[in-house]
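Of the protein chains in this complex, all but one are displayed in their positions.
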Amino acid sequence: MTPSDHIALPQQLRKTVHPHRFMMWLSMASIVMLFAGFTSAYIVKHADTNVWESVELPSLFWVSTTLILASSISIFFAVRAFHRNNVKAYRNLLALTFVLGFGFLLSQWMAWQEMLVISQLGIGDKVAADFLYVISGAHFLHAAGGVVAMGFLFFLALRHYRTPEDALMLNLHPEKVPGIELVATYWHFVDALWLYLFIFFIANT
Amino acid sequence: MANAAISKPASHVHAEDHHHEEHHHEQGFISKYIFSTDHKTIAKQFLITGIIWAILGGALSVLFRIQLGYPDADLTWMKPILGRWLDEGGHILPEFYNALITMHGTILVFFVLTAGLSGTFSNLLIPLQLGARDMASGFINMLSYWFFFLSGAVMLASFFVPTGAASGGWTMYPPLSALAQSNEGSGFGTDLWITSIALFIVSVLLGGLNYVTTVINLRTKGMSIFRMPLTIWAFLFTAIIALLSFPALLAAGVLLLFDRGMGTSFFLSEIYTGGEALANAGGSPILYQHLFWFLGHPEVYIIILPAMGIVSEVLSVNSRKPVFGYKAMIYSIFAITVLSFLVWAHHMFVTGLNPFLGSIFVIFTLLIAIPSAIKVFNWIVTLYKGNIRFTPAMLFAIGFVALFIVGGLTGIFLGNSALDIDLHDTYFVVAHFHLVMGVAAFFGTFAGVYHWFPKMYGRYLNRTLGYIHFWITIVAAYLIFFPMHFMIGLPRRYPSHENFQFADMFGELNSFISLVAIISFAAQLLFVFNFFYSIFRGRKVRELNPWGATTLEWTTPIHPQHGNWPGEIPHVHRWPYDYGVNGREFIPQDEPEPGFVPEPEPVHRDPQNDQV
Partner (left out) sequence: MTGFLIFLIIALIVVVMFQVTKTLDMVSELRADEKEEERHAVTQGRLMIAFLVLGLVGFFWTFGAYQSKLFPQSASVHGELLKNLFFWTLLITGVVFVITNILLFVFAYQYRWKNNRKAEHISHNNTLEFIWTAIPALVLTFLVVLGLRAWYQITGEESEDALVFEVTGQQFFWSSRYPGPDGVLGLRDYNLISAENPLGIATPEFIDHKRVDLLIRLRDLKQREAALPELIAAAQDIIDHNPNPYPVDSAKVTLKALLKEQKELPGLQNRTRAHYKRIVEKFTPEYLASAEVAPLIKAGYDDFMPSELHLPVDREVVARITALDVLHDFYIPYMSVKMDAVPGIPTRFKFTPTITTEEMREILKDNPEWQRIDEGATEPRWKNFIYEVACAELCGKGHNSMRYLLDVDTEEEYSAWLGQQTAFFDLQKESLVKWENAEYAEFEKAYVFIDAGGHGDDHGGDNHDNDHSGEEQHSAASASIAH
């Protein structure tokens, strides 16, 4: 973010939730509405069309789910390491999360290939499959955003946060939410969102 | 800049001129006026971009009003601009007519009355009236504007597509908008339309995040929520509605793009067009309408709520009276916000909607009339026993109430599903929504611009031109839209009605309406002139608080810098409507109650020191 994002809070409000964190929550609400839109469209279509044919979920979705769950755990520990000023552990865990997140994206990509090639479901063949593509695709983009942010954080960690002192300074900075906290919140959200979508798909096929 | 202004308040006060100069050198033109993160600059950017779009959107309406009112007019002289959209005789082609109404609707609903209104005044007033240095994130705020700009650029580009701009109506119902072979404008023009709207949604969401966060988190000391001016309440709920409803449109747009380009069948089923039976099966065009109106209806409140907030404030300041029923006003905004999400299907009464579902939507729709009625009565009583100063802003605020009454009352006809069978997609609807969310929202915007122009530019808009602008506009609004209610069975979106015996008897009335529309468009140009003239040459503001208002924005310097207050942010001690109490004409919000003893200031931990 730019220097001008460094804002002065009214003094009496410093103990309340930080604006940037609040913004993250709000944007999550907005994203929830987007997927609520998609999934309710799915339900409506499922309910009132006479040509609905269920499709089998690609088995790779299980792999993706495992990966994203694992990445959620690792980012949790990354945040903890950050708060304990353990720079090295932080960096490693962040790298691990990045790799897991990237693995999730890759696995999703391959899951689509699985649908396309093995299950022979082109886009436009079956409504259920189309929904699967669109919804998991939209989720993919959101997850990709998270992975890019993690990559950026890792880059920053390599460049600027080498010593425990660096970390200490960041942790004590009263006016700034550490980027990792925001990214972690977002990543947990993307994870939960995927779980919801996955369970939704399972329940509807 | 923010840092400098904030962390060195003392030097700022003492050397203001010097400070100013310094910034000029530091920042340069681009970061000060183009990629600015100052909420006031961004507000002005939204306003001016909105004005430009309004001129374009209005010009489009003049073109199709010419077609409706003077179908024989020869427009060959406009060939250099309109090109192949004119036929041999210089008449507007039907496909172009459809593109005109589509773009007119899109531009005015999204670019002018959403971005131009909410973008301008939320940005300008939220930090100023709440006592904040800036928005929660100036950077995201800047992004919001530039996404809007980009979205506008894409929309503008769509006019130059060989197959023409999108022409499926601003609602973009598939299959018409999904099948290029069914409609010329549904070619690349519609792809650009969807892209542009997607960018616009990003802009609105980024803006909304900032507005809500700033209102919740960055209020100055003493600014409890029930001390917030009604403008802020309106902006807050507007942003909440936007954050929760715009994603649905994004979902609809994405699915529509897939149907257009990837051969999916979300909205398409059993279609025979262009001599070919398409493979699509199982889709439902009605599903799109549900997704669209889940945004589309809240959207009209996104447009009208900020106008309501502005009008409440302007009425109160200029009547020298508190707004009547402050809390009732808040609760009605809240009720409208909640209900706005529960009424979308009233746009779909004649789509074969389940009758029981329809009746639920009737009840919710007519329920909205109650909070709206409360607001109207409260505005009227705000005038009662006041001492009314007829500034142009005040005139527009009164005009807003009048227009909102007419438009609101015709809404009662349309909300009743049975009557909607008669009225759906006729000129009655056109009259209704233009009055209630078109012209009324414009009046709210004008009230805001005339009222806060001194804060934006340190100069006044010319008052006489303001009066002329107001009277022409309000008279024109009634002359244009009131008779339209009588074109009760006339289907809308017809380039001409002469094919039908039942509909071809309004020729004279249409010519009259078109004439008035053109005059009123010219009157708006008068305002545009006034606006740009006054930025540079208008009468200078010489007092801090020219309208004698209580709210915090008038405690800033006449030309506030980034950071708004040179010294400390004022604290708030009372609600914003202390007019005519304690024998005083008004008491500003930052004036302590008599006998107030300030708490001892807590020791302020300076972040800079902490770090060392």
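Note that the chains are named A and B in the order they appear, and that numbering of residues resets to 1 at the start of each chain.
Following the convention adopted for this analysis, a contact is a pair of C-beta atoms (placed from the backbone, for glycine too) under 8 Å apart; a residue touches a chain by one contact, two chains touch by 3 or more.
All values reported here derive from a predicted model rather than from experimental measurement.
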From B:160, B:529 or B:596, residue that would touch the chain that is not displayed: B:529
Of B:156, B:373 or B:518, the one touching the omitted chain in the full complex: B:373
Selected residue (touches chain absent from view) among B:114, B:158 or B:417: B:417
Hidden partner chain, touching residue among B:158, B:426 or B:556: B:426
Given B:322, B:448, B:563 or B:588, the one touching the chain that is not displayed: B:322
Selected from B:34, B:225 or B:279 as touching the chain missing from the view: B:279
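Assume only the chains that are shown with their structure count from here on.
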Rounded Å distance between subunit A and subunit B, as computed from the means of their C-alpha atoms: 33
Subunit A residues touching subunit B - in the complex, by the definition given at the top: 1-13, 16-20, 22-23, 26-27, 29-31, 33-34, 36-38, 41, 44-45, 48-52, 123-124, 127, 130-131, 134, 138, 169, 172-175
Interface residues, subunit B side, partner subunit A - complex: 1-3, 6-7, 37, 131-134, 136-140, 205, 208-210, 212-214, 216-221, 243-248, 250-252, 254-255, 258, 262-266, 269, 279, 281-284, 287, 290-291, 294, 569, 602, 604-605, 607, 610-611
